[in-house]
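If you scroll down you'll find the structure; I have some questions about it.
Heads up, one of the protein chains got dropped from this complex, but the rest are sitting where they should.
Chain IDs A, B and C follow the sequence of writing; residue 1 opens each chain.
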Amino acid sequence: MTAAALIAILLGMVLLLIRTLLGPTLYDRVLAVNSFGTKTVLALGLLGFVMGRPEFLDIAILYALINFVSTIAILKFFRYRSFQVPLTGRTGTGGQGGKRNV
Amino acid sequence: MSDFIANLQAWFEVVRYPAGAAVSLAGALLCMVGTIGVMRFPDFYTRLHAASITDTSGATLVLIGMALMAPGWLIVAKLLTIFLFMFFTSPTASHAVANAAHTAGLQPLIGPINGRRNREEDSQ
Amino acid sequence: MSDPVQADIGLALVNILLLGILFVVALSIARIRSLFAIVMLSGVYSLVSAVWYVVVDAVDVAFTEAAVGAGMSTVVLLGAMLLTSRTVKPDKKFARLGPALVVIATGIMLIYASVDLPALGDPTSPVNTGVGLTYLQVNWADTGIPNVVTSVLGSYRGYDTLGETSVVFIAGLAVALLLGFGERSLADSIRKGDRLPTPRESEPAKDEDDAS
């Protein structure tokens, strides 16, 4: 049954892969890859249990960390075209976006 | 009384593998539901909502299932670390993606969408 | 645990799925024109390949792949993207024929060679009978480190590892210096306390044609 759960997660990864390929916008891809990373963390954990060696969870922790950092790095890159901009000390995260009326 | 507790422990030992596997499977199926939503929904912002199912209920259920199957407390501690980390970072990542898309001027679809995709431009 | 036969079928299915995903991703990386999609897909590739390394019991490699492939290389590739255009030029129709032939020939040779490989975890294979077994036996008494690979890298081959690490560090430093990671004037203007430049409005939200 654990293996079935693992396979269900892998099938979900396949679906997300299709979304990554289709796009259509850049942000869809970032979203899909971020979600893919979350699923990879879960898959790694389950894999440890399927193989009877749950000590492998360390890698899952590492992935949870790296997934977050790389998502933020990608978005920062696309917003400022640079990695050198500090993220703190800005006024308001919304930029001019908040002014847009609904 | 201690007899009862010992019985309870024995029962828990028997039941925790199947129960953990079942909970994991349920979480994995929820993850799949989330990805089906990511495939089906019409625009980026709505897809974000579908993806957050995976991050919250799907991941939580899978981690609970793994904790039920865990052979020792160390594993449970690691699972708890993963849970806490996901709990704090996944909304931040979602917000970062949404904010980046919004700042770049990606307009969301607004208003009822019933099968056919009628696009209503928001009044800017 | 569920019974071993069931677990074996499950693992076989997992193997097939993972390798299938890897194949599709690699094929898409070769076909897609949008560079950003390629960077994202290479991140996906290293995620999946790390999972597969865990399946074949190479946990240390998976750890490295996680840190370098999914984290660092994505960032470095994005930095490289900054210096070039956003899409690949479409190439001539038969320009890929030669490389494709080379790749197919290499693949056939590798598959032919893989027939002679010992089975996974075979106790009579040369890897498991020679000096490797000795290290497994004396490792704990010698170093007291529970992970054998760590003890070999950090203790038996300590100077070697030090040299390797220095080389990798210098290479990373050189890449960072070459790429610059962004426009210097931008970083300077922020350091001086000017207001942040607004994100480019002209930037199209859709990335260009990647249908292929």
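One rule holds in what follows: a contact is a pair of C-beta atoms (placed from the backbone, for glycine too) under 8 Å apart; a residue touches a chain by one contact, two chains touch by 3 or more.
Here is the rule we go by: contacts and distances are computed from a predicted model.
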item	value
Which of "Acyl-CoA dehydrogenase", "MnhE/PhaE family monovalent cation/proton antiporter", "Pyruvate synthase" or "Dihydroxyacetone kinase" matches, in UniProt, the chain that is not displayed	"MnhE/PhaE family monovalent cation/proton antiporter"
Interface residues of chain B (partner: the chain not displayed)	30, 33-34, 36-37, 40-43, 45-46, 48-50, 52-53, 56-57, 74, 77-78, 81, 87-88, 90-92, 94-95, 98-99, 102-103, 108-115, 122
Positions on chain C where the hidden chain makes contact	144-146
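Just so it is clear, only the chains that are shown with their structure count from here on.
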item	value
Geometric centre distance via CA averages, chain C-chain A, whole Å	17
For chain C, residues that touch 2 or more chains besides their own	1-2, 199, 205
Residue numbers of chain A (touch at least two other chains)	1-2, 4, 6, 11, 13, 25, 27, 30, 32, 58, 67, 79, 95-96
In the complex with chain A, residue positions of chain B that touch it	18, 20-22, 24-25, 27-29, 31-32, 34-36, 38-39, 44, 47-48, 51, 54-55, 58-59, 62-63, 65-66, 69-71, 75, 78-79, 81-82, 85-86, 89-90, 92-93, 96-97, 99-106, 110, 122-124
Of all residues in chain C, those that touch chain A in their complex	1-2, 6-7, 9-11, 13-14, 17-18, 20-21, 24-25, 28, 32, 34, 36-37, 40-41, 43-44, 47-48, 50-51, 54-55, 59, 62-63, 66-67, 70-71, 74-75, 78-79, 82, 181-183, 186-187, 190, 196-200, 205-207, 210
Chain B-touching residues of chain A, taken from the complex the two chains share	1-2, 4-6, 8-9, 11-13, 15-16, 18-19, 25, 27-28, 30-32, 34-35, 38-39, 41-42, 45-46, 49, 54-55, 57-58, 60-61, 64-65, 67-68, 71-72, 75, 78-79, 93-97, 100-102
